[in-house]
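Dumping the structure here so I can ask a few things about it.
As you look at this complex, bear in mind that one protein chain is not there, while each of the others sits in place.
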Amino acid sequence: MFHVLILTVIGVLLALAIGLVAKYFGAEQDPRADQLLELLPGANCGGCGFAGCADYVKAMLEGRAKPGCCPGMTPASLSKASFILGVEAEERERKVAVVCCRGDESVAVNRAFYNGVTDCVNAVMVANGGKACTFGCLGLGTCARVCPFGAIEITEKHLAVVHPELCRGCNKCVEVCPRHIIKLVPAKAPVHVLCSSPESFKIKKGVCSAACIGCRKCAKNAKEGQITFNGFLACINYANPPEAEVADVCPVHVIAASKAQQSK
Amino acid sequence: MFNQLHFYGGVHPEEGKVAQSSPIAEPPILESYTVPCAQHIGAPAQPVVQKGDKVLKGQLLAKPNGFVSAPVHSPTSGEVVELTTCLGPMGNQIPAIIVKSDGEDKAADPMPLLDPANSAPDDLKQRVGDAGIVGMGGASFPTLVKLSPPPNKPIDTLILNGVECEPCLTADHRLMLENPDAILAGARACATILGVKKVMLGIEANKPDAVALMTERAAKFDIEVHQLKVRYPQGAEKQLIYALTGRVVPSGGLPMDVKCVVQNVGTAAAIGEAVTLGKPLYERVTTVTGTPVVKPGNWRFRVGTFYRDAIRLSGGVKDDVRKIISGGPMMGLSVCSLDIPVMKNTSGILLLSESEIVQYEPHPCIRCGRCNDNCPMGMMPGILSEQIENMRYDLAEEWHVMDCIECGCCSFGCPAHRPLVQHMKRAKAVVVAKRKAAAAAAAAKKPKA
Partner (left out) sequence: MNTDTENNEIKMPDVSRLIISGAPHYHSPDEIRGIMFMVILALLPACLAGIWHFGVRALWIMLLTVASAVAWEVLANKVMKQKLSIYDGTAILTGLLLAMNLPPTVPEWVCVLGAFIAIVLGKMVYGGMGYNPFNPALVGRVALLLGLPSIMTHFVPPMHSVWNWCSAANTVTQATPLVLTHATPHTRAEIVVDYMDLLIGHCSGCIGETCFIALLAGGLFLICLNLIRWQVPVCYIGTVFIITAIAHHASPSAYATPVSHVLSGGLALGAFFMATDMVTTPLSRTGSVVFAVGCGIITSVIRLWGSYPEGVSFSILIMNALTPLIDKATAGHPFGTVRTAAQEVGK
């Protein structure tokens, strides 16, 4: 009985001590901090240039950063955050990542079996990976592992595909891809060229049946300057994107309608 | 008689040096040679010939493009048929010049002869650059750069690397037996360039004939020969310097930080020939070996010989080949094609059959500590690989991943078959990329501020 009493007293005293310390020595926190933190994606991706979401909130409250630095914020939460901070809401275009390759196992040639660590960075160091096209997606999932939002799927045929509805455009996959074939593009762009190889038609045809063949049909069907060419590769001018109908004229279907637009 | 010098850690893989008793053979002149312009670390050489030009053996094909670069010379006489690209051992396309031979193999006039001991150091240095000599042990770093240490880094010891610790390879061994004078002349020339008195040659104890022969010949050139313990990676620069001189190259440093320069014996022989015969570097000794090869042997291949021809000259294969490796089995690059040319740094072409293929799998670590004991750099590969698997490259950097010399001892000995060194290579690539990005960001910020 006595033990119980002593323990109870100790417990109460400790609780009081904690409460008093919290009241008198606790750091003062801006009430807006919690609200702002709520609005951020919470992935601590570092895309804003600060060490995680909490640090970014601190920077915003101290006026060191604008609310627009976070690539992962939706426009709605961005305007809310601007309202909380009392600054003018910025207009910002939502960007998503897109893997510019559709050469999965069924269409792209493998020149050797890669039998090493399941990571694209490793594969590139070993005879430049198993895929014969040096601009092709290796599909070993390095981008999917760094994605803080789980927006990248590696398909059964070993191709990375970005799900635009989940993508917040934090740029992490773009940085990590050793083949540099992931691009950050405006979400409202209607079409993308899913090939990154500027090599000649001769080389490309031997390694991948889904490559851009550089036939320029798309350019003829689009307005001047909407589609440019880098070697044998069509490139969308995202500042002045062509209409979605361009996709229909491509004989190899390498120009695909944006999934972000389709999902709407 | 010799006490065997060694370093900390390391492993002893099966030696498999089946080709060590076959003398260096001269291959016939091939129909054409595909000479890559990037046979060295640094900027690719710039072609000085055009399609249709007639060239002689040893004539300049491409000139160096910058300080860290090296010229490329024609392996035979004939006609330049195409300036194109070819597949390198790394799997990337590199610029190349195709020379169609006329069968006469007529040599261009040799460069004026020099005396390795008494010519002016600057003349000798000029010759090393002009002859297109690069590190022939594997790294292919332009030798001229290595022999031009900045004035604040004095050099007092030249070390010749005749260790050849990679299993299977025997090219350096044969070279030491068959052309010791060229090696020693080259070493003397390097010593003259660097102005050093002390020249040391390290040879692994499994080549007693080479040790005996080199000891006998080296006396004349005032070069010390040391026998080293048979232990991989005895031939790694930092380990070799430690074994021979007891000096420790600082982390992130170069041999010149401890007043040493290390040259492979193959490089020394090339320098010797460039100096005493006036011959540029257009051929090298390469071992073609492996269990599937019909006639394993050592060849003096011209640069630009395809692996396909090298294997055919060795009698082809008798088994199903599953892996072709450029270099040795511990650090060599596995290649994906036979149409890859022999380059100045191709020390060996190794073929492996189905039964020799090793599978490295991400099994969990059983923490046996063997990687720790094996690591010649005293790192903790087990812990590092777990950090890297979890993409904590920041932690890996803290745990000194950048000191890794990629020798592969950790993976070799891992009973769980974990791909340890493979992880470290990735971490190094990621950290280097991160540092570059940080440097670029810092450089971009500066002008604004």
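We call the chains A and B, going by the order they appear; numbering starts again at 1 in every chain.
Simple rule for what comes next: a contact is a pair of C-beta atoms (placed from the backbone, for glycine too) under 8 Å apart; a residue touches a chain by one contact, two chains touch by 3 or more.
Predicted, not measured: the structure shown is a model, and the values here were computed from it.
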Which of B:38, B:97, B:176 or B:379 contacts the chain that the document leaves out: B:379
Omitted-chain contact residue, chosen from A:65, A:85 or A:125: A:125
Of B:140, B:192 or B:334, the one touching the omitted chain in the full complex: B:334
Contact partner of the left-out chain, one of B:24, B:80, B:303 or B:351: B:351
Contact set of chain B toward the excluded chain (per top definition): 8, 11, 13-14, 91, 167, 238, 242, 248-253, 257, 292, 308, 311-312, 315-318, 320-325, 329-338, 350-352, 356-358, 360, 363-370, 372-373, 376-380, 382-383, 399-400, 403, 406, 408, 411-417, 419, 421-422, 425
Chain A, residues in touch with the chain not shown (by the definition above): 111-117, 122, 125-127, 130
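Simple rule for what comes next: only the chains that are shown with their structure count from here on.
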Interchain centroid distance [CA atoms averaged], chain A/chain B, Å: 40
Chain B residues within the chain A interface of the complex: 89-93, 333-337, 357, 359-360, 362, 391, 419, 422-423, 425-426, 429-430, 437
Chain A residues touching chain B - in the complex, by the definition given at the top: 111-112, 115-119, 121-122, 125-130, 134, 145-146, 175
